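Here the complex is missing a single protein chain, while all its other protein chains stay put.
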Amino acid sequence: MLQATITLQLYKGGIFIDRAIMPTTVKGKGFYMSLEYYLILSALLFTTGVIGVLIRRNAIIIFMCIELMLNAANLAFVAISRSLGEATGQVFVFFVMTVAAAEVAIGLAIIVSVFKHRQTVNVDEVNSLKG
Amino acid sequence: MNAEQILFILFGAVSLIGAIAVISFRHPIYSALSLIVTFFAQAGLFVLLGAHFVAAVQVIVYAGAIMVLFLFVIMLLNLGTLSVQGAIGRKLKGLAIILGILFAAEGIYIAMNALNDTAVASAESTGATITTTTYDIGELLFSKYLLPFEVTSLILLAALIGVIVLVKREGQEEN
Partner (left out) sequence: MTIELIVVLLVAPLVGFLVNGLLGLSKNKGLKGNEQLSGWIGSLAVLVSLVCSIIAFASLHGGAAPFDETLYEWITGESFAFNIGFRVDALTSVMLLVITGVGFLIHVYSIGYMHGDEGYTRYFAYLNLFIFAMLILVLGNNYLMMFVGWEGVGLCSYLLIGFWYEKQTATDAGKKAFIVNRIGDFGFLLGMFTLFAAFGTLDFTSIFDAAEADNFQKVFGASTLVIATLLLFVGAIGKSAQIPLYVWLPDAMEGPTPVSALIHAATMVTAGVYMIARSAVLYNIAHTGEVVAWIGVLTAFFAATIALTQNDIKRILAYSTVSQLGYMFLGVGVGAYASGVFHLVTHAFFKGLMFLTAGSVMHAMANELDMRRMGGLKAKMPITHWTFLVGALAIAGFPFLSGFWSKDEILHSAWGSSPIIYAIGLVTAFLTAFYMFRLIFVTFYGESRVEPEVDSHLHESPPVMWVPLAILAIPSALIGLLLGWGGHESWFHHFTKSVFPEAHHEASGNVILFMVISSVVGLAGIAFAWSRYRERTPSEEPTNALHKLLVNKYYVDEVYNALIVQPIKNGSHYLLWRIVDNGIIDGIVNGIGSIIRFIGGTLRRLQTGLVQVYIVSMVLGIVLFLAYYLFFL
């Protein structure tokens, strides 16, 4: 499957060169990485973040992992934005960053106040909702 | 192998290694620093993708402001070395890894099939791909996405007030 997709992509690249209107040519780069490499990288980064959230108990680290996931999403946004030749994806990255900033501010404030109450930031020690 | 490929592999490897380091270090400070490395590598990827504005914001907001906040909190709470995983961490570790692998597999599968999507494929094949400039982003942001843009200001205001309330209440209780 992977092989087939790459072949398809190279073929497309060939068409670009034939037409001689390839933007990379204009910019003098000659060739650029195809979309799915960025998306695969994005998926790997996101998964790393998910695993981090699942296995770490420190609330701050969990938070960092969430930032990691948001960044992975941003990467996918930007990659697809370039692929479509549109700026919309980057606008969304802007929004994501704003929300992330707000979320970090609130989240860290909550962690601080939890720490003040319980002297811990370990999520497995904060289980007041246990049924 | 051209320059873009080399740079992609370099930045991609650094960001992945940084990400794994984030979830591996025992000390939160190291984790935070690793995260900064990842963010910088991603900024490089953004540049590679021609998104210069986003790259700049990534460095300024994420690597700058947000990570400083993280470090500040870690130091404020004076958290020492922590065990990587707690009681549940151990129990869930196997399950988490399996889930992670499945999740990654699915993600990669989607990524590789993304170009089968006709919209994406056709855009790429027509060669309309032009590096978007800050000007383009600004135009979109203040025309089509004006309302969401204004809403983000409300979100930030709400966050601001929320943080003050959270912290202030604690202060009063102590008094």
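Lettered A and B in written order, each chain numbered from 1.
Basically, a residue touches a chain if its C-beta (ideal position, glycine included) is under 8 Å from a C-beta of that chain, and two chains touch if they have at least 3 such contacts.
Please read all numbers here as calculations on a predicted model, not as lab measurements.
Listed residues A:L44, A:L68, A:A102 or A:V123: the one in touch with the omitted chain is A:V123.
Remark: the omitted chain is touched by one listed residue; of B:A13, B:M75, B:L95 or B:L160 this is B:L95. Contact with the chain not shown here comes from a single listed residue; of B:L16, B:I29 or B:I110, that residue is B:I110.
Although one chain is not displayed, chain A still touches it through residues 50, 53-54, 57, 123-124, 126-131.
Touching the omitted chain from chain B are residues 88-89, 92, 95-96, 99, 102-103, 106, 109-110.
As a working rule, only the chains that are shown with their structure count from here on.
Chain centres here are Cα means. That of chain A falls 5 Å from that of chain B. Residue ranges on chain A touching chain B, taken from their complex, read 1-2, 5, 8-9, 12, 15-16, 19, 21-23, 27, 29-52, 54-58, 60-61, 63-65, 67-68, 71, 74-75, 78-88, 90-91, 93-95, 97-106, 108-113, 115-116, 121-122, 124-125.
Only residues 2-5, 8, 12, 15-16, 19-20, 22-23, 28, 31-32, 35, 38-39, 42, 45-46, 48-51, 53-54, 57-58, 61-62, 65-66, 69-70, 73-74, 76-77, 79, 82-89, 92-93, 95-97, 99-101, 103-104, 107-108, 110-115, 119-120, 123-125, 127-132, 136-137, 139-141, 145, 148-149, 152, 155-156, 158-160, 162-163, 166-167, 169-170 of chain B touch chain A when the two sit together in their complex.
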